[in-house]
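The complex appears here minus one protein chain, its other protein chains still in place.
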Amino acid sequence: MSSDITVSDLTGWLTEFGRLIKAHKEELTALDAAIGDADHGTNMDRGMTAVAEALAADPPQTPAGLGKQVGMTLVSKVGGASGPLFGTFFLRLGAALGEATEVTPDQFAAGLSAGLAGVVARGKAEPGDKTMVDALTPAVAALESAVGQDQPLADGLAAAAQAAADGRDATVPMLARKGRASYLGERSIGHQDPGATTVALLLAAAATAMS
Amino acid sequence: MSSDITVSDLTGWLTEFGRLIKAHKEELTALDAAIGDADHGTNMDRGMTAVAEALAADPPQTPAGLGKQVGMTLVSKVGGASGPLFGTFFLRLGAALGEATEVTPDQFAAGLSAGLAGVVARGKAEPGDKTMVDALTPAVAALESAVGQDQPLADGLAAAAQAAADGRDATVPMLARKGRASYLGERSIGHQDPGATTVALLLAAAATAMS
Amino acid sequence: MKKLINDPAQVVQDALFGIEAAHTDLRVDHPNKLVYRADAPRPGKVGLVSGGGSGHEPLHAGFVGPGMLDAACAGEIFTSPVPDQIVAATKHVDGGAGVLHIVKNYTGDVMNFEMAAELASAETGVQVSSVLVADDVAVQDSLYTAGRRGVGVTVLVEKIAGAAAEEGRPLDEVTAIAQQVSNDGRSMGLALTSCSVPTAGKPTFDLAEQEMELGIGIHGEPGRERLPLAPATEIASMLVEPVLADLPFQRGDAVLAFVNGMGGTPLIELYLMYHEVARILTGHGITVARSLVGSYITSLEMAGCSVTLLRVDEELIRLWDAPVRTPALRWGA
Partner (left out) sequence: MKKLINDPAQVVQDALFGIEAAHTDLRVDHPNKLVYRADAPRPGKVGLVSGGGSGHEPLHAGFVGPGMLDAACAGEIFTSPVPDQIVAATKHVDGGAGVLHIVKNYTGDVMNFEMAAELASAETGVQVSSVLVADDVAVQDSLYTAGRRGVGVTVLVEKIAGAAAEEGRPLDEVTAIAQQVSNDGRSMGLALTSCSVPTAGKPTFDLAEQEMELGIGIHGEPGRERLPLAPATEIASMLVEPVLADLPFQRGDAVLAFVNGMGGTPLIELYLMYHEVARILTGHGITVARSLVGSYITSLEMAGCSVTLLRVDEELIRLWDAPVRTPALRWGA
């Protein structure tokens, strides 16, 4: 595999992400039951199932097309907090990657960073608020640093996946300040954030499918 | 104790009956839960508590007065099926015993028989329908037969109490045809009738208090 | 047992204070546990009295008001009211045109209302007629038993007879209309859970996680048959088919279709059930002229539902549509 990323690589990533979501659906919903409303796994699975159908029915030709299709599908099918947030993430990612048929690891890292910026702009969460941002921020940083040091894409994605998993774990002791878990105040402490868990799956899927 | 029955004997009977009802309240309600609506113990206890208050506040002077007071109190406080039925029982019993200050065992047996007739007239249950009638009918017959043979009142009441208990037990295999248990059809079989259980307590109280 | 209550023996009395506080156009007689239309008695209008055990709210107090009941007698939980209460209500609402008692067919209710009717007539000469509601097809009907339970049709009798009374129709006509509704309506119910009588403190019966009870009444009593939990589509046909078979309803009949919640069932499930019921009716060529979906005759916090069908003609529809202004049913006013 060339170190440049094709639309087919991206599609493979999303397929693997959808598979992981389905496999972890109950777990994600159980995490959301503890500090939210018990729908996160169902929400993401409904969205990613629709994404898989859309990608199959109308395969995108460019990274921009893919980002738009995935983002719009998530916005239209998921609802709740994660619909607009993951939807925005992919819309911004697609816009950043543009119309080229292949993107470099640098471009991909910059795309993820744009996606993260979109999530922050929409949700206004800061690191430490116990949200998906706490997994996404270190993951993007890890990938940027790896590709900045010209490490192979596979290594960069592995580092990003590990950083996302660490970021996910780091949400456990946090007190939630954004999203539904914030209603629990002190009682949110000790629980892992479901959205951050989903982000860890997203990066794990990238490491598996694009390496 | 003379073998004639005074108003104070009758009052003692009702006091003991009230005590037994309170002691068996949960059991009566549990029996009613199985084939009815879980209120028989509460109903009877509410009624007999009111009866105790009425007897204390305005002690009756004659058997007729006592029967009327007890019957009206039960009719006014119990509701459901047992209110009118036990109420009628005591109203008829009082009317039959009349204004004499003492009644003979014969008269008492005839009074219970009149009470039973009142229950049947009001509720239209026949023996075998799995109701209080199944305990009351043999109890009245046992007392009538004992006093007819000039046995001591104590023996007659003991026999009546035993007959009521046997009648109560005999309701277990019956299929209910009257009252709420009849809605269960075949499923009423195997359960003891709560009203018959109350009648057994009524006669046990008589045997204890009037012997 | 978890309930929003204080003393379990005082639940009915305590709730009546709430009804009084919340509904300024009702009057509550606390010693007698009665709820009246504030403007009763209405001279020349037939008075409508119903009542029964409590725990079925909004039945009956929630149906007191113009176009429906003049008085509701509240018994203890699941225990019919006593004659004193019914006598007081009957005398109070008599506007000279007589009083109709609407009685659900339970041994206790029947006996207490009978005694009350005799007493009230004897005391004041008020003319009392009465209609028995006995619509539950889960119970085998027989001359030799207590007969069928009165359930969902009670709500419809109270509304339709209430409209007839409000129009100034005489006692015999109001009674006849109530009787027609009672004759032409049938119901069947199902429970997913039992309920707890407050003074008993625990569920009247137990249902496992994968069980349901078919043919339940409204007193937390067990039903006719315990079955494995089924999807709504199957439950709907278990409820509708016996109702249709019993009257019998015929192709081309128009009905009022009433899907009722038992107290602990969310409205979203009742609407889902209503769709299933409507679909079955369409399949039988039966037209739904009017519908009612909600928890109107309940069994404390029991989860489950009942389906009631009433065959209607234009006159019954007109009376159903007539204005009503009560806490639980209100339109046109």
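We just call them A, B and C in the order they show up, numbering each chain from 1.
Here, a contact is a pair of C-beta atoms (placed from the backbone, for glycine too) under 8 Å apart; a residue touches a chain by one contact, two chains touch by 3 or more.
Bear in mind the structure is a predicted one, so any value in this text is a computation, not a measurement.
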item	value
Chains on display which the left-out chain touches in the complete complex	A, C
Which residue of A:Lys22, A:Lys68 or A:Arg122 touches the chain not shown here	A:Arg122
Touching the absent chain when the full complex is considered, from A:Val7, A:Ala64 or A:Leu85	A:Leu85
For chain C, residues in touch with the removed chain	2-6, 11-12, 14-19, 21-22, 54-55, 57-58, 62, 192-193, 209, 212, 229, 231-233, 235, 263-276, 278, 288, 291, 293, 295, 298, 300-301, 303-305, 325, 327, 330-333
For chain A, the residues touching the chain missing from this view	29-30, 33-39, 42-43, 46, 75-85, 122-123, 177-180, 182-185, 187
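Everything below uses one rule, namely that only the chains that are shown with their structure count from here on.
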item	value
Geometric centre distance via CA averages, chain B-chain A, whole Å	75
Inter-centroid spacing, chain C versus chain A (mean Cα positions, whole Å)	55
Between chain B and chain C, centroid-to-centroid distance (C-alpha), Å	32
